[in-house]
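Let me begin by presenting the structure, written as C-alpha coordinates, before commenting on it.
Left out: one protein chain. Kept in place: all the others.
Then we have subunit A:
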Amino acid sequence: MQRAVRHAVPRAVLRRVLEALSVALILATICFALLHAIPGDMALRIAVGQLGTENMSPAAVEQIRDAEMLSRPLLVQYFDWLKAVATGDIGRSFVSGRPVAEELRQAGGYTLRLAVIAWLLSYALALPLGIAAGLKPDGAIDRATAFAAAAFSSLPTFLIGIALISIFVLALNLLPPAGYRRPEHLVLPAITLALGLMAPSMRVIRDAVAEVQASAYMTYAHVRGFGKAKAFIRHGLRNASVPIVTFAALQFAYLMDGFFVVETLFNFPGIGNAMVSALLARDVPVVMGCALLIGTTFAAISLAADLICMWMDPRLVDEGHGSR
(Lines give C-alpha, C1' and ligand atoms only; values in the text may rest on other atoms or scores of the structure.)
Protein backbone atom coordinates (compact mmCIF):
# COMPACT_ATOMS: atom_id res chain seq x y z
CA MET A 1 0.00 0.00 0.00
CA GLN A 2 2.77 2.44 0.97
CA ARG A 3 4.51 1.74 -2.34
CA ALA A 4 1.29 2.34 -4.23
CA VAL A 5 0.89 5.70 -2.48
CA ARG A 6 4.49 6.63 -3.30
CA HIS A 7 3.79 6.03 -6.99
CA ALA A 8 0.31 7.49 -7.06
CA VAL A 9 1.18 10.85 -5.56
CA PRO A 10 3.77 11.93 -8.15
CA ARG A 11 1.44 10.69 -10.87
CA ALA A 12 -1.39 12.79 -9.44
CA VAL A 13 0.84 15.82 -9.21
CA LEU A 14 2.12 15.41 -12.75
CA ARG A 15 -1.40 14.90 -14.06
CA ARG A 16 -2.68 18.00 -12.31
CA VAL A 17 0.27 20.14 -13.43
CA LEU A 18 -0.34 19.12 -17.04
CA GLU A 19 -4.05 19.72 -16.52
CA ALA A 20 -3.34 23.11 -15.00
CA LEU A 21 -1.23 24.19 -17.95
CA SER A 22 -3.72 23.01 -20.54
CA VAL A 23 -6.78 24.38 -18.70
CA ALA A 24 -5.08 27.75 -18.22
CA LEU A 25 -4.00 27.95 -21.85
CA ILE A 26 -7.38 26.88 -23.18
CA LEU A 27 -9.11 29.40 -20.91
CA ALA A 28 -6.76 32.20 -21.98
CA THR A 29 -7.20 31.29 -25.65
CA ILE A 30 -10.98 31.33 -25.33
CA CYS A 31 -10.80 34.73 -23.60
CA PHE A 32 -8.54 36.06 -26.37
CA ALA A 33 -10.91 34.80 -29.06
CA LEU A 34 -14.03 36.12 -27.32
CA LEU A 35 -12.52 39.53 -26.63
CA HIS A 36 -11.61 39.93 -30.26
CA ALA A 37 -14.95 38.57 -31.43
CA ILE A 38 -16.76 41.48 -29.78
CA PRO A 39 -17.40 44.07 -32.46
CA GLY A 40 -15.88 47.51 -32.10
CA ASP A 41 -12.60 49.33 -32.17
CA MET A 42 -10.36 47.90 -29.47
CA ALA A 43 -8.08 50.96 -29.34
CA LEU A 44 -11.11 53.19 -28.78
CA ARG A 45 -12.36 51.00 -25.93
CA ILE A 46 -8.97 50.92 -24.28
CA ALA A 47 -8.85 54.72 -24.58
CA VAL A 48 -12.21 54.93 -22.75
CA GLY A 49 -10.75 52.79 -19.97
CA GLN A 50 -7.67 54.97 -19.73
CA LEU A 51 -9.04 58.45 -20.30
CA GLY A 52 -12.77 58.33 -19.55
CA THR A 53 -15.67 58.97 -21.88
CA GLU A 54 -15.30 62.72 -22.30
CA ASN A 55 -11.55 63.01 -22.48
CA MET A 56 -10.56 61.16 -25.59
CA SER A 57 -9.07 62.39 -28.79
CA PRO A 58 -8.36 60.73 -32.13
CA ALA A 59 -4.64 61.24 -31.42
CA ALA A 60 -4.91 59.37 -28.11
CA VAL A 61 -6.73 56.48 -29.80
CA GLU A 62 -4.08 56.22 -32.51
CA GLN A 63 -1.32 56.47 -29.93
CA ILE A 64 -2.80 53.46 -28.11
CA ARG A 65 -3.20 51.55 -31.36
CA ASP A 66 0.49 52.13 -32.18
CA ALA A 67 1.85 51.58 -28.68
CA GLU A 68 0.03 48.29 -28.19
CA MET A 69 0.57 47.20 -31.80
CA LEU A 70 -3.12 46.45 -32.22
CA SER A 71 -2.90 46.56 -36.00
CA ARG A 72 -1.01 43.26 -36.09
CA PRO A 73 -2.99 40.25 -37.38
CA LEU A 74 -4.78 38.48 -34.54
CA LEU A 75 -2.82 35.27 -34.93
CA VAL A 76 0.44 37.20 -34.72
CA GLN A 77 -0.80 38.93 -31.57
CA TYR A 78 -1.78 35.59 -30.07
CA PHE A 79 1.49 33.82 -30.86
CA ASP A 80 3.52 36.82 -29.68
CA TRP A 81 1.66 36.53 -26.39
CA LEU A 82 2.31 32.78 -26.21
CA LYS A 83 6.00 33.31 -26.87
CA ALA A 84 6.19 35.91 -24.13
CA VAL A 85 4.31 33.65 -21.69
CA ALA A 86 6.79 30.85 -22.43
CA THR A 87 9.55 33.17 -21.20
CA GLY A 88 7.56 34.03 -18.07
CA ASP A 89 6.36 37.43 -19.25
CA ILE A 90 2.58 37.77 -19.24
CA GLY A 91 2.65 41.31 -20.49
CA ARG A 92 1.58 44.76 -19.39
CA SER A 93 -1.92 46.09 -18.88
CA PHE A 94 -3.17 48.16 -21.81
CA VAL A 95 -5.01 50.43 -19.39
CA SER A 96 -2.71 50.90 -16.40
CA GLY A 97 0.59 50.17 -18.14
CA ARG A 98 1.74 48.09 -15.15
CA PRO A 99 3.02 44.51 -15.52
CA VAL A 100 0.11 42.07 -15.44
CA ALA A 101 1.99 39.88 -12.96
CA GLU A 102 2.16 42.80 -10.54
CA GLU A 103 -1.55 43.54 -10.97
CA LEU A 104 -2.43 39.88 -10.41
CA ARG A 105 -0.20 39.64 -7.36
CA GLN A 106 -1.93 42.63 -5.81
CA ALA A 107 -5.48 41.64 -6.74
CA GLY A 108 -4.80 37.96 -5.99
CA GLY A 109 -3.66 38.85 -2.49
CA TYR A 110 -6.91 40.61 -1.74
CA THR A 111 -8.97 37.80 -3.26
CA LEU A 112 -7.06 35.09 -1.41
CA ARG A 113 -7.68 36.83 1.90
CA LEU A 114 -11.38 37.12 1.11
CA ALA A 115 -11.61 33.54 -0.18
CA VAL A 116 -9.99 31.99 2.87
CA ILE A 117 -12.23 33.87 5.30
CA ALA A 118 -15.37 33.16 3.26
CA TRP A 119 -14.50 29.49 2.89
CA LEU A 120 -13.69 29.04 6.57
CA LEU A 121 -16.81 30.91 7.57
CA SER A 122 -18.98 28.79 5.28
CA TYR A 123 -17.63 25.54 6.73
CA ALA A 124 -17.82 26.87 10.27
CA LEU A 125 -21.56 27.13 9.65
CA ALA A 126 -22.07 24.20 7.27
CA LEU A 127 -20.15 21.51 9.17
CA PRO A 128 -22.04 21.56 12.48
CA LEU A 129 -25.39 22.11 10.80
CA GLY A 130 -24.79 19.46 8.10
CA ILE A 131 -23.53 16.89 10.61
CA ALA A 132 -26.46 17.56 12.94
CA ALA A 133 -28.89 17.21 10.03
CA GLY A 134 -27.21 13.99 8.81
CA LEU A 135 -27.21 12.41 12.22
CA LYS A 136 -30.99 12.72 12.37
CA PRO A 137 -32.39 12.61 8.84
CA ASP A 138 -35.88 14.10 8.56
CA GLY A 139 -35.52 15.59 12.02
CA ALA A 140 -36.24 19.22 12.84
CA ILE A 141 -32.68 20.40 12.13
CA ASP A 142 -32.61 18.51 8.82
CA ARG A 143 -35.84 20.15 7.68
CA ALA A 144 -34.78 23.60 8.81
CA THR A 145 -31.37 23.35 7.14
CA ALA A 146 -32.95 21.96 3.97
CA PHE A 147 -35.17 25.04 3.84
CA ALA A 148 -32.25 27.39 4.53
CA ALA A 149 -30.09 25.67 1.91
CA ALA A 150 -32.85 25.93 -0.69
CA ALA A 151 -33.35 29.59 0.11
CA PHE A 152 -29.67 30.58 -0.03
CA SER A 153 -29.00 28.43 -3.11
CA SER A 154 -31.80 30.06 -5.03
CA LEU A 155 -30.85 33.62 -4.08
CA PRO A 156 -28.39 35.30 -6.44
CA THR A 157 -25.18 36.40 -4.72
CA PHE A 158 -25.77 40.09 -5.43
CA LEU A 159 -29.16 39.89 -3.73
CA ILE A 160 -27.63 38.38 -0.61
CA GLY A 161 -25.04 41.17 -0.68
CA ILE A 162 -27.66 43.89 -1.07
CA ALA A 163 -29.72 42.40 1.77
CA LEU A 164 -26.66 42.37 4.05
CA ILE A 165 -25.83 45.97 3.10
CA SER A 166 -29.40 46.99 3.86
CA ILE A 167 -29.29 45.36 7.29
CA PHE A 168 -25.73 45.86 8.55
CA VAL A 169 -24.85 49.12 6.80
CA LEU A 170 -28.01 51.10 6.24
CA ALA A 171 -30.24 49.93 9.09
CA LEU A 172 -27.77 49.06 11.89
CA ASN A 173 -24.82 51.19 10.75
CA LEU A 174 -22.43 48.52 12.02
CA LEU A 175 -20.24 47.90 9.00
CA PRO A 176 -18.81 49.85 6.07
CA PRO A 177 -20.55 49.38 2.70
CA ALA A 178 -17.42 49.18 0.55
CA GLY A 179 -13.66 49.31 0.61
CA TYR A 180 -10.63 47.19 1.37
CA ARG A 181 -8.30 49.12 3.64
CA ARG A 182 -9.58 48.04 7.06
CA PRO A 183 -10.27 44.50 8.37
CA GLU A 184 -13.97 45.26 8.73
CA HIS A 185 -14.17 45.84 4.98
CA LEU A 186 -13.84 42.07 4.60
CA VAL A 187 -16.82 41.21 6.76
CA LEU A 188 -19.77 41.75 4.44
CA PRO A 189 -18.11 40.40 1.28
CA ALA A 190 -16.97 37.33 3.24
CA ILE A 191 -20.42 36.70 4.71
CA THR A 192 -22.06 37.19 1.31
CA LEU A 193 -19.79 34.59 -0.24
CA ALA A 194 -19.99 32.30 2.78
CA LEU A 195 -23.79 32.14 2.77
CA GLY A 196 -23.80 31.16 -0.88
CA LEU A 197 -21.10 28.55 -0.30
CA MET A 198 -22.68 27.22 2.86
CA ALA A 199 -26.03 26.27 1.33
CA PRO A 200 -24.94 23.42 -0.98
CA SER A 201 -22.10 22.21 1.26
CA MET A 202 -24.51 21.84 4.17
CA ARG A 203 -26.58 19.40 2.10
CA VAL A 204 -23.50 17.51 0.85
CA ILE A 205 -22.27 17.13 4.41
CA ARG A 206 -25.71 16.05 5.55
CA ASP A 207 -25.98 13.40 2.79
CA ALA A 208 -22.45 12.09 3.44
CA VAL A 209 -23.11 11.80 7.17
CA ALA A 210 -26.52 10.18 6.63
CA GLU A 211 -25.00 7.65 4.21
CA VAL A 212 -22.23 6.78 6.63
CA GLN A 213 -24.72 6.49 9.48
CA ALA A 214 -26.73 3.94 7.47
CA SER A 215 -23.66 1.85 6.56
CA ALA A 216 -22.92 -1.65 7.80
CA TYR A 217 -19.70 -0.69 9.56
CA MET A 218 -21.53 1.89 11.65
CA THR A 219 -24.10 -0.75 12.64
CA TYR A 220 -21.18 -3.02 13.56
CA ALA A 221 -19.63 -0.20 15.63
CA HIS A 222 -22.89 0.22 17.48
CA VAL A 223 -23.10 -3.56 18.02
CA ARG A 224 -19.59 -3.41 19.47
CA GLY A 225 -21.00 -1.07 22.06
CA PHE A 226 -19.72 2.29 20.77
CA GLY A 227 -21.99 5.21 21.57
CA LYS A 228 -23.36 7.33 18.72
CA ALA A 229 -20.76 10.06 19.03
CA LYS A 230 -17.80 7.73 19.49
CA ALA A 231 -18.85 5.54 16.56
CA PHE A 232 -19.25 8.55 14.31
CA ILE A 233 -15.91 10.10 15.31
CA ARG A 234 -13.95 6.84 15.00
CA HIS A 235 -15.55 5.38 11.88
CA GLY A 236 -17.95 7.83 10.31
CA LEU A 237 -16.08 11.11 10.16
CA ARG A 238 -13.22 9.97 7.96
CA ASN A 239 -15.50 8.13 5.53
CA ALA A 240 -17.89 11.04 5.30
CA SER A 241 -15.01 13.46 4.66
CA VAL A 242 -14.05 12.17 1.19
CA PRO A 243 -17.11 13.48 -0.71
CA ILE A 244 -17.03 16.66 1.40
CA VAL A 245 -13.41 17.43 0.50
CA THR A 246 -14.06 16.73 -3.18
CA PHE A 247 -17.07 19.03 -3.10
CA ALA A 248 -15.16 21.72 -1.23
CA ALA A 249 -12.60 21.79 -4.03
CA LEU A 250 -15.31 22.00 -6.66
CA GLN A 251 -16.77 24.95 -4.81
CA PHE A 252 -13.83 27.03 -5.96
CA ALA A 253 -15.69 27.45 -9.24
CA TYR A 254 -18.67 28.87 -7.36
CA LEU A 255 -16.33 31.06 -5.37
CA MET A 256 -14.83 32.49 -8.57
CA ASP A 257 -18.30 33.31 -9.85
CA GLY A 258 -19.02 34.94 -6.50
CA PHE A 259 -15.88 37.07 -6.65
CA PHE A 260 -17.06 38.76 -9.83
CA VAL A 261 -20.30 39.83 -8.17
CA VAL A 262 -19.16 40.45 -4.61
CA GLU A 263 -15.99 42.36 -5.44
CA THR A 264 -17.88 44.62 -7.81
CA LEU A 265 -20.69 45.18 -5.31
CA PHE A 266 -18.33 46.00 -2.43
CA ASN A 267 -15.71 47.75 -4.56
CA PHE A 268 -13.15 45.21 -3.38
CA PRO A 269 -10.02 45.25 -5.55
CA GLY A 270 -9.58 41.51 -6.08
CA ILE A 271 -9.27 39.28 -9.13
CA GLY A 272 -13.01 39.35 -9.91
CA ASN A 273 -13.07 43.14 -9.91
CA ALA A 274 -9.88 43.27 -11.99
CA MET A 275 -11.28 40.87 -14.56
CA VAL A 276 -14.61 42.69 -14.88
CA SER A 277 -12.83 46.02 -15.35
CA ALA A 278 -10.39 44.47 -17.81
CA LEU A 279 -13.22 42.90 -19.82
CA LEU A 280 -15.05 46.23 -20.06
CA ALA A 281 -11.88 48.05 -21.08
CA ARG A 282 -10.76 45.28 -23.50
CA ASP A 283 -7.56 44.99 -21.49
CA VAL A 284 -6.54 41.76 -23.20
CA PRO A 285 -3.29 41.07 -21.28
CA VAL A 286 -5.05 41.40 -17.91
CA VAL A 287 -7.99 39.22 -18.98
CA MET A 288 -5.63 36.53 -20.23
CA GLY A 289 -3.49 36.82 -17.12
CA CYS A 290 -6.59 36.37 -14.96
CA ALA A 291 -7.58 33.34 -17.04
CA LEU A 292 -4.12 31.81 -16.53
CA LEU A 293 -4.30 32.43 -12.80
CA ILE A 294 -7.83 31.07 -12.42
CA GLY A 295 -7.05 27.98 -14.47
CA THR A 296 -3.89 27.11 -12.55
CA THR A 297 -5.49 27.84 -9.18
CA PHE A 298 -8.43 25.57 -9.98
CA ALA A 299 -6.07 22.75 -10.94
CA ALA A 300 -3.92 23.31 -7.83
CA ILE A 301 -6.97 23.11 -5.58
CA SER A 302 -8.13 19.93 -7.34
CA LEU A 303 -4.67 18.44 -6.77
CA ALA A 304 -4.78 19.33 -3.09
CA ALA A 305 -8.24 17.72 -2.83
CA ASP A 306 -6.99 14.56 -4.59
CA LEU A 307 -4.05 14.26 -2.23
CA ILE A 308 -6.18 14.82 0.84
CA CYS A 309 -8.71 12.23 -0.36
CA MET A 310 -5.94 9.67 -0.98
CA TRP A 311 -4.53 10.35 2.46
CA MET A 312 -7.95 9.94 4.06
CA ASP A 313 -8.99 6.89 2.07
CA PRO A 314 -6.00 4.87 0.75
CA ARG A 315 -8.42 2.64 -1.19
CA LEU A 316 -8.62 5.48 -3.68
CA VAL A 317 -4.95 4.88 -4.50
CA ASP A 318 -5.75 1.29 -5.45
CA GLU A 319 -8.62 2.51 -7.55
CA GLY A 320 -6.18 4.76 -9.39
CA HIS A 321 -7.75 7.95 -8.12
CA GLY A 322 -4.52 9.85 -8.38
CA SER A 323 -3.36 8.51 -11.70
CA ARG A 324 -6.39 8.72 -13.89
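Annotations
Operating definition for what follows: contacts are C-beta pairs under 8 Å (C-beta built on N, C-alpha and C of every residue); 3 or more make two chains touch, one makes a residue touch a chain; residues count from 1.
Assume contacts and distances are computed from a predicted model.
One subunit of the complex is not drawn; among "ABC transporter substrate-binding protein", "Response regulator transcription factor", "Cytochrome BD ubiquinol oxidase subunit I" or "Signal recognition particle protein", its UniProt record names it "ABC transporter substrate-binding protein". Within the whole complex, the absent chain has one touching residue among A:Pro99, A:Pro137 or A:Gly179, and that is A:Gly179.
Here the missing chain is touched by one residue of A:Ile90, A:Ala149, A:Ile165 or A:Ala208, and it is A:Ile165.
If you put the hidden chain back, the residue from A:Val9, A:Leu27 or A:Val95 that touches it is A:Val95. Only one of A:Ser22, A:Ser71 or A:Asn267 touches the absent chain when the whole complex is considered: A:Asn267. Hidden from this view is one chain, which touches subunit A at 39-41, 44-45, 47-61, 95-98, 120-121, 124, 165, 169-170, 173-180, 182-184, 186-187, 190, 264-267, 269, 277, 280.
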